[in-house]
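A protein chain is absent from this complex, but the other protein chains hold their places.
Showing subunit A:
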Amino acid sequence: MEHIRLPKVESVRLLDRVSPRRSRVGTLYLTATHTIFVENEAGVRSETWVLHSLVCSMEKQAASASGCPLIIHCKNFQVLHFVIPRERECHDVHLSLQRLSQPETYEELYCFSFNPNVDDEERRQEWDFLDLKADYRRMGLPNSLWKLSTVNQHYKVSDTYPADLFVPESATPPVIVGSSKFRSRGRFPTLSYYSKENHAAICRSSQPLSGFSARCLEDEQMLEAILRSNPRSDFMYVVDTRPKLNAIANRAAGKGYENEDNYSNIKFQFIGIENIHVMRNSQQKMLEVCELRSPSMSDFLEGLESSGWLKHIKAVLDAGIFIAKAVAEEGVSVLVHCSDGWDRTAQVCSVASVLLDPYYRTLRGLMVLIEKDWVSFGHKFSHRCNHQVGDPKEVSPIIDQFLECVWQLMEQYPCAFEFNERFLITIHSHIYSCQYGNFIGNNQRERIELGLRERSHSLWSYLWTNQADYMNPLYRPDHSQAQGLLRPSTAPYCFKFWRGLYNRFDRGMHPRQSVEDYLSAIQEETQQLEEQLASHKQVGQNLSCLSFKLRFSKVENGKGLPG
């Protein structure tokens, strides 16, 4: 509360983003967690709440006769344009919000004060709701080919990896540890996804510290072990998701990529996805286009093209497809890495999983996938999503791109996903909102240190409880689209601009009638009708039974039938 210089400002105007002449007048309140705009026009009491943790940046513009403009950009792409009557007030609000939206320590994060009124037992159940081990069991693991390793139980081998890791049966602790020393940040090759049907696997790691000529016996043995865990194939792919030039440049720093000569039976492949800085700039450029007030079609398309955003989405999806095909069609295992193995690697592995396995296209399955390949495998959520004051160069919309790949797939396969667009948008929003503890910190070890299980709440159970809002009415688990491998087209014209996310708050831009809501309402009614039908049938049966019994008893008692 000490950061709030001015808790209340009156006669503030909130301009409509598209038509600035339309504005609403009200009072602006600053609380410890939110900015609240309460419209006080006669008879209307509408409130606009903005979470501080969702505020990305603010812009104070030159004061004019009407007041001092303050434009707030949010991480969920909402843009609010306030006009505050007095310069002094605007200045105070600006400074307060700046401090409030940029926590300096983890302790200030919203998840520690967010209180949905559940007791400790319920909170624990929230966190136990999703069980990663259950997903491995679902894949059939552990089995004769893959085992659970305890080598990283105390995060000593790699402090950014999870404690539970699956490795080939033949990989001994010395091999694992040796390999980890040859990998950036100790992130040795380990299992991401295992295909029961043909034993092919997707493994992930970081780049090898190969420099120009370094070798590591254990790392080579590790890959050998992975190869042998797929008895039906005599080679495996190693996919470096960086552009070749970047990978080569890394060699000068003592890192690099796998030399086909040193590793037996690998086929090495670059699939160039650009780095986090390129992605950050790309999204920034695209957001600028989204915020144009009345762009022409040319402005929009040119802006979209020059941002390169859809090109990057396509690159991620293309990479996922390559890996999914290798596993499902060729039955060949794949090792995926980038530099650190927590950005592009996470994207590509999880996209491939969505393509391969219908389970990850269910509500629960997607949550499990994000928990596994992103949260547990140490994607640096707090750094990438700018949860607190930090290095702006670490911020990058990597998870955004994964969610968008899923959305692009949903557009191509409307019947294949159990969840709807709203599900993805809600997850996106909460990754950035810090309301839940799931995405706080940068890896599993940090989360345990912060005591998030005991001090915050889990998003996953909230989503599950409210699943009715997130269901896709067109989904049927037995639908042909929902089976097996998805083979999407990645021709450029198949990629759409995700208006639902990037212009989410521009209500006028979206279809005024929602097919999905209409169908969901019908399905709800159908369910009620089915219940009514069952109950009517039951009543009908009872009545006939009763009628029969009554007649029978009358006959028995010699009373004869009426009429």
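Keep this in mind: a residue touches a chain if its C-beta (ideal position, glycine included) is under 8 Å from a C-beta of that chain, and two chains touch if they have at least 3 such contacts; residues count from 1.
Following the convention adopted for this analysis, contacts and distances are computed from a predicted model.
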Listed names "Septin 12", "CBPA1 Carboxypeptidase", "Myotubularin related protein 9" or "Galactosylgalactosylxylosylprotein 3-beta-glucuronosyltransferase", with the criterion being the UniProt name of the chain not displayed: "Myotubularin related protein 9"
Residue, one of A:His154, A:Lys181 or A:Lys537, that touches the chain absent here: A:Lys537
Contact with the hidden chain (one of A:Glu288, A:Glu305 or A:Glu449): A:Glu305
Options A:Asn115, A:Ser144, A:Ser213 or A:Gln513, residue touching the unrepresented chain: A:Gln513
Hidden partner interface residues of subunit A, rising order: 18, 290, 295-302, 304-305, 308, 310-311, 314, 412-416, 473-474, 476, 479-481, 489-497, 499, 503, 506, 508-513, 515, 518-519, 522-523, 525-526, 529-530, 532-533, 536-537, 539-540, 543-544, 546-547, 550-551, 562-563
